[in-house]
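Sharing a structure with you now.
Here the complex is missing one protein chain, while the rest keep their positions.
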Amino acid sequence: MHDFVQYVMSYLSKNETPGTAGNFFWATVYVLLVFVGLSLSVIAMNWLERKILAHMQVRLGPMRVGPHGLLQPIADAIKLLLKEDIIPEGADKIVFWVAPFIVVLAAFTVFVVVPFGPTHAITDMNIGILFMLGVSSLAVLGIVTAGWASNSHYPLIGALRSSAQMVSYEVAMGLAVISAVMMTSFSDKGGTLSMIGIVEAQKTQGVWFFFNFFPLGIIGFVIFAIAMVAETNRAPFDLPEAESELTAGFHTEYSGFRWSLFFLAEYSAMIAVSSIAVTLWMGGWLRPFPNLLNGSTWDLAFSFIPGLAFLFLGGMCFYNVRRMPKHPLFKIQTIGLAGFGAVLALIGVVLFLPGVRGRLDDVFWFAAKVAAFMYLYIWYRGTFPRYRFDQLMKIGWKVLLPTGFALLILTAVVGMRTELLAQVREVFQR
Amino acid sequence: MNPPITVNPPVATPYFFYGLAAIMIIGGIIVITRKNAVHSAMALITTLLAQAGLYLMLYAPFVAGVQIILYAGGIMVLFLFVIMLIAIDRNMKERQFNKQWLVGIVAAGALGGLFIAVYTTVTRTPMGAQTLFPLGNRVSFVESQNTQGIANMLFDQHVGVYMFAFEIASLLLLVAIIGAVVMAKKRI
Amino acid sequence: MTDPNTLSPLDLDTPDKPFLDANELVINMGPQHPATHGVLRVILRLDGEKVLGLECVIGYLHRGVEKIAENRTYTMFNPYVDRMDYVAAVSNGLGYCEAVEKLLSVEAPPRAQYIRVILTELNRIASHQLWLGTHALDIGAITPLFYTFRDREEILKIYEKYCGARLTTHAFRIGGLQYETYNGFEKDVKNFISFFKPKIEEYEGLLTTNRIWLERTKKVGVISGKDCIAMGVTGPVLRASGVKWDIRKALPYANYKNFDFEIPTGENGDTYDRYIVRMQEMRQSMRILEQAVEGIPEGPIMAKVPKVMKPPVGEIYHSIEAPKGELGYFIVSDGSTQPYRVRVRPPSFVNLQALDVMCRGQLVADVIAVIGTLDIVLGEVDR
Partner (left out) sequence: MNAMMDISTLHYLVLGAALFLLGVIGVLTRRNVVIILMSIELILNAVNLNLVAFSRYWQTIHGPGALHGQVFAIFIITDAAAEAAVGLGILIAFFRNKETINVDEVNLLKW
């Protein structure tokens, strides 16, 4: 027993991820934490998307279940779990069963390497970014098999569309990623594919790759940002599930629990690709302006922001408690909202504790950046019409791909400019 | 016995090897026996992913990553795509094996015999009689240098010997792209 | 290519072959499909995703309105016309009332005519709003739908205050109006005009210069003015193809000749032009509304019509410019209290015939865009 405690405690002094330290206990804890956190954020994302989209569209969104519809995702989950699980006549049963699990597995497995902080990742892989791209590309297998196994025309077309779309955009996405990975190699430490290494490189080079080699970093980021929307089949690239054309695309025939797995996978894939973007271009867990506003005073000031943000959210809840109707029917809702605000405020207060503050503000900054991307996704959905299939392919192959190649070459040239100039000078001197 | 340059702990226990090997063999058997090509493809994907796991056990993470991206995520999607494009319903009702299946199995058996013969051959060496590939030569490497090592092999001016081969491979891919387009497109 | 006479009909008898082999795939879109605006069934013959031809199967909403007319008196039939194009019920009522008035040789008094024009133009705006929302939704923009429904609500409120109903209003009576306007009717209309003017800009801000919207609508579903005339296509579809034909100007009915407004036309006859034309039409309707609400004269609202209507033996064809095109009523009277025959020329039905011409060679996604841009209402197509 003492050995076990020793084993558990020994990790805390180490300054590395549990996977790297080879500590199975903490690795399991981290896996569970990431899984729970991901599920919670998918639930939160579901509620937020409905509320934000509703307010963009001059409606209120869910208001009935819980204060401001806060419990609506839970009600939806219960409804979905209780629904009949229909398997269509003539469907390939085994494949039909397996397909959603492939998608969910692919979407969840990528989080093994996502760095929420310098030590807050399940493991740090030498091939981190390669692993993420590879595993997230496995999701397309689930989508294709789901469409095929349904034994119906609309899902089949949806599946073909989505596989073509995802395979095409993976190329452009890969090019953008390579350009960012290449940027890590223009320092003394040498390049790396590890997710943590990429953020560390941004720290040592003193610049987020978004601003690196202006405007090359921005171009790479934009390519990735377009490709990632296409990869996750979201508006305006939501052709595989284009409601007005293919009813629901590849998951037309799915219902209940299996459908909710697709839903879960879609949202966690969105979070996954956003984390890639944040890691590669937005400086991962680094706080804003680490090089401009440096020094211990600024560090201290920025480390208070997470707690303040939660306190602000809690304060908003209490403000809205005052605005709730005073009717007795709303009593439970008012109390619920106050309780929610209290929980948020409590989290905020806990985040002020010095020990917690130092360990968790990385996670906060990472989550905040990912949340900004999530908001972008919702914003796109509220604003844009849908592309047509040939236009989608045209953008992927005729715009993003050549731009990506040019970007790759330019990044290499700009990054190696001193060496190149030296060589040119050598040639002229001869 | 002195521990070799142990930088990494062992990736996994031998049970992982046996588990992954069993998955691969069962997957391979399913691939060549199923009527339905989609089931075959799914089994092949499982085999490929298990193989990626074996690569990780062999301290070859980069090859494992390439295996996942290219094989499982690229080539197999292409396979599934084509299987769905061609009508397989009719094909499933037909005879699945050709007339030379007996000959085929006999030939494969002979090949297997050859393998067994090779792997059990005992040669005399200064260290005594041993098979071609002696047991127990596990060693650990700095895993984090794998990608860089492969890059050196491919691109480095001094160590790299595969630069030319790399260029030829890109040419091969170009030819393959053009060939595939010519084959598959109805009207060019 | 688009000459309707040379189009070979869709051959549905030969069985469809596999996907890539003969490259022909027959897909059944509808009658239950989110983008066919009700119960339209479209049989598509596809080459990959390219449309080789299509055929509309209609009649899922057939209620025999024309036959019902033969068993009702002229007055009793009046509410039925509202149920045809339920989105533009007021226009349908106007056409029918004016046709019977012509048959009876009476004319509605000026005050009634002004109020009729106001209500009809409001209805045109409401219909175009609904079209815009659903059309944008089909193309994937979900937000305009909520904007248009928010603003359409204001029009429906005016209707509700005026006659108690919101959708199938039955606002007009043969010979004029049944109800006098309520107190503040003019103020409400004026308020609506000032409320709605910035809203059009809001819609256009979301769509008109949106790259994706341009790509999805430009050069999609092109039809030439000649083809339109050959197929009898009317309304904004015809005008977007460059033909300046509006019955309000060409054969003025009600008192449209008193108003100053323009006929917006397009050039290319594609989906984008139709969008622009309809947006302009909303603006022109506002112009008419401004003039009409200023000039409502005092006076009676009902002409002298007999309690039991027995029009003289004869026949009449009267058409008006409904929001979707030419809405015509052909009524044959045998001198009794009931019409011998009522034939409706619904714009949606005629416009729908152009779908095949407009969709050939386009992609499946364009079929949805074209169905949206034709602005059909299945209640009117099937009657």
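Each chain gets a letter, A, B and C, in the order it is written, and its residues are counted from 1.
Assume contacts are C-beta pairs under 8 Å (C-beta built on N, C-alpha and C of every residue); 3 or more make two chains touch, one makes a residue touch a chain.
From a predicted model like this one, the values you see are computed outputs, not experimental measurements.
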item: Those residues of chain B which, in the complete complex, touch the missing chain; value: 14, 17, 21, 24-25, 28-29, 31-32, 34, 37, 40-41, 44, 47-48, 51, 54-55, 57-60, 62-63, 66-67, 70-71, 74-75, 78-79, 82-83, 85-86, 91, 94-101, 103-105, 107-108, 111-112, 115, 119, 131, 133-139, 141-142, 145-146, 149-150, 152-154, 159, 162, 165, 169, 172-173, 175-177, 179-184, 186
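Rule of thumb we're sticking to: only the chains that are shown with their structure count from here on.
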item: CA centroid of chain A to CA centroid of chain B, Å; value: 31
item: Multi-partner residues of chain B (at least 2 other chains); value: 85
item: Multi-chain contact residues (two or more partners), chain C; value: none
item: Residues of chain B defined as touching chain A within the complex; value: 9, 36, 38-39, 42, 45, 61-62, 64-66, 68-69, 72-74, 76-77, 80-81, 84-85, 143-144, 146-148
item: Complex contacts: residues of chain C adjacent to chain A; value: 25, 27, 33-35, 49, 136-143, 145-147, 150, 206-207, 210, 212-213, 215-216, 363-366, 368
item: Complex contact set, residues of chain A against chain B; value: 22, 92, 94-95, 98, 125-127, 130-131, 133-135, 137-138, 140-141, 144-145, 148-149, 156, 159-160, 163-164, 167, 170, 190-191, 193-194
